[in-house]
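The following block contains the structure, expressed as structure tokens.
Shown here: the complex without one of its protein chains, the others still in place.
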Amino acid sequence: MTKEELKSRLGELLPSATFEEGAEWTTIMVDPSAWKDIARQLRFTPGLDLDYLFCLSCVDWKTHFTMVYHLESTIHRHILVVKAKLDRSDPEIATVSDCWRTAEFHEREAYDLFGVRFTDHPDLRRLFMTEGWNGWPLRKDYEDPVNMIKL
Amino acid sequence: MDVGDHTRPGAEQFPRPADPFPGEVHPTAGGGIVISKLDEIINWARSNSLWPLVFGTSCCAIEMMSTAAAKYDWSRFGFEVARATPRQADVIVIAGTIVNKMAPVLKRLYDQMADPKYVIAMGACATSGGPFFYNTYSVVKGADHVIPVDVYIAGCPPRPEALLHALITLQEKIRSGATREQIKVEKPSRS
Partner (left out) sequence: MIEELSTTEQGELVINIGPQHPSTHGVLHLIITLNGETIRKVEPHLGYIHRSIEKMCESLSYRQFIYVTSRMDYLSSHINNHGCALCVEKGLQIEIPPRAKVIRVLMDELTRMASHQLWWGALAMDVGALTPFFHAFREREAINDIMEETCGARLTMNYIVPGGVMIDLHPDFQHKVQEFITLFRSKIDEYDELVTDNVIFRSRMEGIGYLSKVDAISYGCSGPTARGSGVSCDIRKLYPYEVYEQLKFEEIRATGGDCYARYLVRMGEMRQSLSIIEQLIDNIPEGEFQAKTKAVLKLPKGEFYSRVETARGEFGVYIVSEGGTTPYRIKFRSPGFSNLSALDHMARGHKIGDLVAIMGTLDLVIPDIDR
């Protein structure tokens, strides 16, 4: 599907999503509370079939977080970028590890480095840091005078 | 009969060699005797048969593997078998960065090794944190924060020749009695 066809298809399927302009791939912004159902729709709707989640990241914008999901369809070869804005004081979003198994590890990483909680995740634990580590290292306000030597 | 006594008549026919090989037989008036202290023989034997432990965390491990392979073979110098278990190894070559999570593991491996044991810090990361010195929250800035190190190698990653040079330096250090191990033994005990 081309970018325009994808855009129109998504427009009718997900009326609540807003589109971002000027990016390389089709980008939509969704509401985090509706993410679980939207993810299932993106994964299983025939014609969309977005079955390959190739990147799951979190960006800290100092006032809020943004979760960014890069999805691709191996059948139709179109790419979609989904973004969701999260509240910084209590970041929480539904897990998508039932649609895309790769999300298990990626969400553990986001939890470990940013502190984002994923509801219904099968095993949400720290991945890279030691068990008792205090703080969320990749946040912009992370201070660690013991370990970090600033240039 | 003391060979070192040059005041005896006839001793000038048998000049002392400048650099005695331990165990070398020195000709004297009445035949030959072996001169050396027991320590020299033990140090020579130890230095020529150091078995390294397989411990590579990151990129330097590939250069360590290249040193073990056929072109820059390190078993010519006595590092014949790389042991997988620390109980049977003599020298641990820390090849790679040490991070906070790995430091207790390194300490435990070092404790499990039997005396006499030696440590080589290979590469910039093990020496001082290397390219990961600034602005990292999880890197231990130098393996000597965790275990005492005998020889440091610079480079990122160091060439196999540099690793061989360090191994030979360690051998010379052992032979001359200057490693931490040997100095520790010679210190007088306070009791």
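All chains are identified by letter, namely A and B, in their written order; residue positions are counted from 1 within each chain.
We adopt the following convention: a contact is a pair of C-beta atoms (placed from the backbone, for glycine too) under 8 Å apart; a residue touches a chain by one contact, two chains touch by 3 or more.
Bear in mind the structure is a predicted one, so any value in this text is a computation, not a measurement.
Asker: If I consider the whole complex, including the chain that's not displayed, which of A:39, A:53 or A:124 touches that chain?
Answerer: A:53
Asker: Identify the residues of subunit B touching the omitted chain, counting contacts across the whole complex.
Answerer: Contacting residues on subunit B, toward the hidden partner: 54-59, 61-63, 65-66, 69-71, 84, 96-97, 99, 101-102, 105, 109, 131-132, 134-139, 156-157, 159.
Asker: Of the residues in subunit A, which ones touch the absent chain?
Answerer: Where subunit A meets the chain not shown: residues 22-25, 51-55, 57, 59-60, 68, 70, 74, 77, 100-102, 104-106, 109, 113, 126-130, 137-138, 151.
In this text, only the chains that are shown with their structure count from here on.
Asker: Round to the nearest whole Å and give the separation of the Cα centres of subunit A and subunit B.
Answerer: 51
Asker: Hey, which residues of subunit B end up touching subunit A in the complex?
Answerer: Listed in rising order, the residues of subunit B that touch subunit A are 100-101, 133-139, 141.
Asker: So in the complex, the part of subunit A that touches subunit B is made up of which residues?
Answerer: 128-130, 137, 142, 144, 147-151
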